[in-house]
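Take this structure first; my questions come after.
Removed from the display is one protein chain of the complex; every other protein chain stays in position.
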Amino acid sequence: MEFYVQQVLNALQVGSVYALIALGYTMVYGILTMINFAHGDIFMVSTYLAFFFSTMILGLVAGLNPIFVFVLTLLVAMFGTALLAVVIERLAYKPLRTAPRISAVITALGIGLFLENFMVAFKPVGPAPRFLPALIPAVNYDIGGVTVSTIQIVIIVVSALVMILLDIIVRRTMTGMAMRAISWDKSVVPLMGISVDRIISMTFALGASIAAVGGTLYGMAYTIDPYMGIRIGWWAFISAVVGGIGNIRGAMIGGFILGFVEIFTPVFLPSTYRDFVAFSLLLVLLIFRPTGILGRPMAQKV
Amino acid sequence: MKSEFWKRWGVLVTLVLIFPLTILLPKFGVINPYIDLVLKYIGINIILTISLNLVNGYMGEFSVGHAGFMAIGAYAASLLTVWVFPRGLGAFLFPVALLAGGIAAGIAGLGIAIPSFRTRGDYLAIVTLAFNMIIKSVLENIEAIGGPRGFMGMEKLTSLWWVYLVVILMVFLARNYVFSNFGRGVLSIREDEIASGLVSVNTRQVKVLTFVFSAFLAGIAGGLFAHELQFINPRSFTILKSTDMLVMVYLGGIGSLGGSILGATVFTVVIEGLRSVLQQIGISQEWRLVVAPLMLILLMIYRPSGIMGLREFRFLIPHRERPEALAEQREQMRAGRAAKEVLP
Partner (left out) sequence: MTLLHIQHLTHYFGGLRAVQDFNLELQPGELVALIGPNGAGKTTVFNLITGVYRPTEGDIVFQGHSLVGLPTHKIISLGVARTFQNVRLFKELSVLDNVRIAHYTRAGYSPLDALLRLPNFLKQEERVRRETFDLLNIFGLDTAAETTAKNLPYGQQRRLEIARALATRPSLLLLDEPAAGMNPAEVEQLMETILWIRREFNLTILLIEHQMRVVMGIAERIKVLDFGETIAEGTPREIQNNPRVIEAYLGEEVAV
C-alpha cells in the first residue's frame, strides 16, 4: 500500500514538471495553431540559466539564504527564458505566419536542434550533465511508511500555485481574454483595438516563463544536460496532446497522466520500455482521438 | 542528326562511360579514401533526399521521421549479411541484402501510410516523429541485435561503384514513378486532395504506393550506410538524421529530382568541408552540428522553394515529356485531324 502511495507522489512530482512545460505547447497552439517544437529545448535552456545564475551568485556573495537564492534564480530563469522565447518568435515564427504550415513546423524543429547543438558546442556548457547547487534543504520525512522529501513538496506546491495563477490570468485578465479570443477568431481581435502581435509575444513569454519554473524545479531534483529537451520536451508535448492541445486544463491533466506513465511503467515492464509506451500512447491518440481528452473537434468545409 | 541521338541517349552514354572510373579511380589511388568516402556519402544522401522528397515535396505531406525507415533498412540488411549469408558470398549477395532492407522498410512505410488517410498536416508530422522514436526505442530494447550498444560485424561491401549503380537505379525508378500516372496522382494530392479524388484519383492507393516506395528508398540507403560504417546503432537514426534529410530536400528544392541530387551534394560537401575548415581555424568539431539546423531555419524563412523550386533538369525528364516533344505531338495531331466539329 505504502509502495503505491509513494509512487503516486513520485508521479505527481514528475507530472507537475510535465504539466508546466505542456502549458507552453498548448498556449502557443491555442493562439497560432502551431506546434512549437522548440519549446522542449527552451525548457532546457531555462535549466542552464538557473544553473549559471545560481552558481554565479553563490560564488560571488557568501552566506546568502538559499531560499532567497532559489527565488531569485527562479525569477532570473523566468525572465531570461521569456526573453529567448520572444526573440525566437519575432525572428523566426513571425515571418512565417502566412507561409505554408510545414515551414513553421520544420523551422521550429530546426530551432530546437540548433539550441541543443549550440549548448553542446558552447564551451561553458558542454555535453556533460550538471548539478544545480542545492538551494532547497533536502530533508526527507517519513509519513506512515512513505518517504516525502522537501524538494518533492516544493515542486508539487509551486507547480500547483503557478497553474492556479495561470488559470486566473487566462480567465480574469484582459491579456488572458485576448489570448482566448485570438484562439477562436484571429481576425476579429485587432478590430477591438488589441495588438495581435503583442498578445502573441506575451503568450510565448508566458509559456516560456512557466516552463522556466519547471526547469528550475527540475534542476533541484535531477541533473541537467543539453539533450534533456528532447526527452522531457517530447513527454510534455505528449501530455499536451493527451489533454487536448489548445486546452490549458487539458495540459495540466495530460502532464499528470504522463507522470503516471513514467512512474508506473517500470512496475509492469522493463524500464527501457517507457519511451515506447509514451509514444505508442501518442500514436494511438493521434489516430483515434486527435483532439485529446478535453480538446474540441474541428470541421472542414468543402 | 547527331544531336537527336544525343538528346535521347546522351545521359545513358555518359553514365556508362563514368562507370569504369568508379572502379578504377579508387583502386589506383587517384581518388584518396577520404574523397571516396565523401562521394559514397553523397550517393547515399541522394537516395535519402529523393526518398523524402517524394513524400514531402511531391505529395506535400509532412514526414519528419524518415530516419526510422533508414534504420529498418540498415538493420535488416546487416542482420542478413552477418547472421544469414555465408561469409565469402557477402559481396555477391549484397544486392539481396539491400533489397531485403528496402522491402522491410517498405512494409514499415505501410505503417505510416495508413494513419495518413485520416491524419493531416501537423498531426501527421507528429505521427511520423513518434514513429521514428518508437523504432529507435524498439531497436534499443532488442538485446539480440545489440540494443543501445548497436550492431556490428558487417563487411565493407559498400564500394563506390556499388553506390554509383544503386544511385542510378534508384534515380531511374524514382523518375519513372514521378513521370507516370501515379506520379501525377501524387502531385494532385499536394495541390488539392479533395479535387483529386473528385477526378478519379484513388488517393489512398497513391498514398500507400508513395509511402512504401519512399520508405523502400530510405531502406536501401540504410543498407548502404550500414555496410560502409560496418557498425550501426539506434542513435544514428534519430531526429537529427531526419533533420539532415529535411535540409537536403528543402535546400535542393521540393518536387524536383534534380533538386534532390543538388541538395544532397551541396549539403554533404558543405558539412564535410566544414570539418577541415573548422580544424584549420581551430574551432571544435561540435560546431558542425549547429550548421544543419541553422541552414534549415534560414531556408524556411528566406527560400523555402530551395535551389530548384519546382523545376526539373532537362536530362531527367523522359524525352517524350519534354516541351519540344509535346509541342511536336500536338502539331502532328492538329495536322492529322480532319475538320472535326469544334466547340462553337
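Per-chain residue numbering starts at 1, and chain names A and B are given in the order in which the chains are listed.
In this text, a contact is a pair of C-beta atoms (placed from the backbone, for glycine too) under 8 Å apart; a residue touches a chain by one contact, two chains touch by 3 or more.
All values reported here derive from a predicted model rather than from experimental measurement.
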Contact with the hidden chain (one of B:V30, B:L110, B:I142 or B:A195): B:A195
Touching residues (missing chain, whole complex) on chain B: 173, 176-177, 180-185, 187-188, 191-192, 194-204, 209, 310, 320, 323, 326-327, 329-330, 333-334, 337, 341-344
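As a convention for this text, only the chains that are shown with their structure count from here on.
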Chain centre separation in whole Å, for chain B relative to chain A (CA means): 36
Footprint of chain B on chain A - complex, ascending: 33-35, 92, 95-96, 99-107, 109-114, 117-118, 120-121, 230, 234, 237, 241, 270, 272-273, 275-276, 279-280, 282-283, 286-287, 290, 302
Contact set on chain B toward chain A in their complex: 56, 62, 64, 115, 118-119, 121-123, 125-127, 130-131, 133-134, 137-138, 140-141, 194, 239-240, 243, 246, 250, 284, 286-287, 289-290, 292-294, 296-297, 300-301, 304
